[in-house]
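Every protein chain except one is present and positioned as in the full complex.
A and B label the chains in the order they appear, each numbered from 1.
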Amino acid sequence: MSSGKSPVPTASSQEEARVPTGAGAAARSSSLARSVATPVALTVLMVALGFAVGGNTLTTLEEVLALVVFATATNLLLGQAGLVSFGQAVFYGIGAYTVGLGWLHWHLSFWLTFFLAPVVSALVAIPVGLVALRARRLYFALSTLAFSELAYQLAESRYDFTQGANGVFGPFVPSVLTDPIKGYLFLLAVTVVSLLLMWKVTRSPFGLVTRAIRENRGRAQALGVNVYRHQLIVFVVSGFFCGLAGAMFVVYSQSAYPELLDWTSSGTPIFMAVIGGMGTFLGPALGAFIYQFGHDELVRYVSDWQLVLGGVLLLIVMFWPDGVLGSLTKVKWSQWRNSLNKGGSDE
Amino acid sequence: MSESSIITNLIGILTTASTLFMVAAGLTLVFGALRLINIAHGSFYMYGAYLATTLAARLGGAGFWVSLVICPLVVAAMGVLVEVLVLRRLYRREHLTQLLATFALLLIFADIALRLWGKSVRSIKAPSALNGHFQFGGAAVPVYDLFVIGVAALVAIGLWALMSRSKLGWRVRAVVDDPEVLAASGTNVPLILTGVFALGAMLAGLSGVVIAPEQAVQPGMDAEIIVAAFIVAVIGGLGSIVGAAIGSLIIGVVETLGAVWTPSWASTFIYALMILVLAIRPWGLFGETER
């Protein structure tokens, strides 16, 4: 009865609708300019921001960048494929542990493990996805949650290998990256590249098919689409970037510990996506900013932080389901102004 | 294994299964009618236990028996409030929305509990009639464990009778299958939904009271139990009371035998088992396939 599909249209699908098909080179080049303008402007802004703020805030910004990638990668499943995974922390944690344990057990270089981390996570995502994707909707959510708890339990109890609850702490990050501004710029570069790659994935024909599966699984299947395979590929791609985010986390935290793998950690990027708007590409990134800065201030100044966090979350899911960006794109200010002038709706 | 060890471990299995079943049954009952997973179910359980410590402190010896009646009712009233004020508005929305809303409620209730009952460990004594143990087959059998097993058995029988032998049970099942027909036949559907949710909350509150004399009542017990109850409900199949019973028994067996034979892996087994079940039957042992 209540398993209704999300009627929230994505920003991108609206976008496509408005670009007339076969409008020629002019339209294409202007859309190219537009598609370049936003990332360039945001990157410039972030670089400037890095130099404008200092010290502690810069460290929080580094943390946010890792979470931006984590949340955007989680939203590949959530917003794009319509899959609610409570297990993305598995890949985030594995990314962090790859760097930490690589150093601890085999003295691997940081740079090697940093780029190995997403690969390891993607490899783990294959069997996890093969099992979890046999289920759908709620059961998928719960079985990914089980993987999260399994990973957490293993990290806690196999302490000879993982050092258990104490976690892996040590000087395994090269000193060039422990310098806040250099570390920040490095993470920013990784973030920009990752976001562009994920954007490519969502724009590709493959991304289109996953969205089609989300909208109507039965029809996609009838059209001969291998749903399981498509969803598995998104799952692995998401795992890849979650792992990368985990490795990014290590750059500023210089640690890996079991709580990273916990189901509540899996919930964090979902909150971010919901706050920012999971129907949009940049929504989760925006959500990461809002959540992390809000959370930091909250736990520091409010002793009843759980009450406030729970209250805000409840209000958002009840009354503002599209999130910040989702609501903005829905309103479409210019059209709203036009319709006022004309005295009618142009929808 | 000697005879006395077998008896002792059998009690371990049944007690583990019983405590899990009482919580998971409420969770799965609510899912069966409302198609929603209530993370705040753990809060109801915790409030049942906390309320019992308050009543026992006021009333002394008889406090436990009074708690056993009063606390589940108070928690059921909490359930009514939650259903009417929050969940009722979300039935037509996605599963994710419902999950997040009940998670938000878990956070809110946790903080209120910290306010009301503080952060230290609370505990109540078992009533003297249920204290101690007797010898059976060379093993010590705790009376309280038998009480827990007995309550769980009563809950199981009661739920079975309610769901498959009463008119109400038929209506609850019809709520899922055919709400329009049900409404047309003059049944107050919202009232049934509220009632089922309150009943689920009441079961959680009851299990909280029942475990209070044997366990530490403290912050964090809400989140801890909810993960355990999820596992049971998912293995057994969401929405199935029989599934919850079988799922609890399986967990009891796996955990106890794990603790006997390979202690350092016992707590990991549970999750591995859940994944194994989901890999073979993604909708759980007794669940229905998703439509």
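Annotations for the structure displayed:
In this section, a contact is a pair of C-beta atoms (placed from the backbone, for glycine too) under 8 Å apart; a residue touches a chain by one contact, two chains touch by 3 or more.
FYI, contacts and distances are computed from a predicted model.
UniProt lists the omitted chain of the complex under the protein name "Leucine-binding protein domain-containing protein" (options: "Response regulator", "Protein-methionine-sulfoxide reductase catalytic subunit MsrP", "Leucine-binding protein domain-containing protein" or "Alpha-ketoacid dehydrogenase subunit beta").
When the missing chain is restored to the complex, the residue among A:T74, A:Q88, A:S121 or A:Q163 that touches it is A:Q163.
From the options B:I11, B:I231, B:A244 or B:V277, the residue with contact to the chain not on display is B:I11.
Panel shows chain A; residues 11, 14-15, 34, 37-38, 41-42, 45-46, 49, 52-57, 59-61, 63, 153, 156-157, 159, 163-167, 169-170, 249, 253-255, 257-259, 280, 282, 285-286, 289-290, 293, 296-297, 299-300, 303, 305-306, 324-325, 328-329, 332-334 of it touch the chain omitted from the view. Counting over the whole complex, chain B has residues 1-2, 4-5, 8-9, 11-13, 15-16, 19-20, 110-111, 114, 119-123, 125-126, 131-133, 139-140, 142-145, 211, 213-221, 223-225, 228, 252, 255-256, 258-260, 263-264, 266-267 touching the chain that is not drawn.
By definition in this document, only the chains that are shown with their structure count from here on.
One simple way to say how far apart two chains are is to compare their mean CA positions; for chain A and chain B this gives 34 Å.
Chain A contributes residues 1-6, 78, 84, 131-132, 134-139, 141-143, 145-147, 149-150, 153-154, 157, 263-264, 267, 270-271, 274, 304-307, 309-311, 313-314, 317-318, 321 to its touches with chain B in the complex. Per the touch definition, chain B reaches chain A in the complex via residues 34-37, 86, 89-101, 103-108, 110-112, 114-115, 175-176, 179, 223, 227, 230-231, 234, 238, 264-265, 267-268, 271-272, 274-275, 278-279, 282-284, 287, 290-291.
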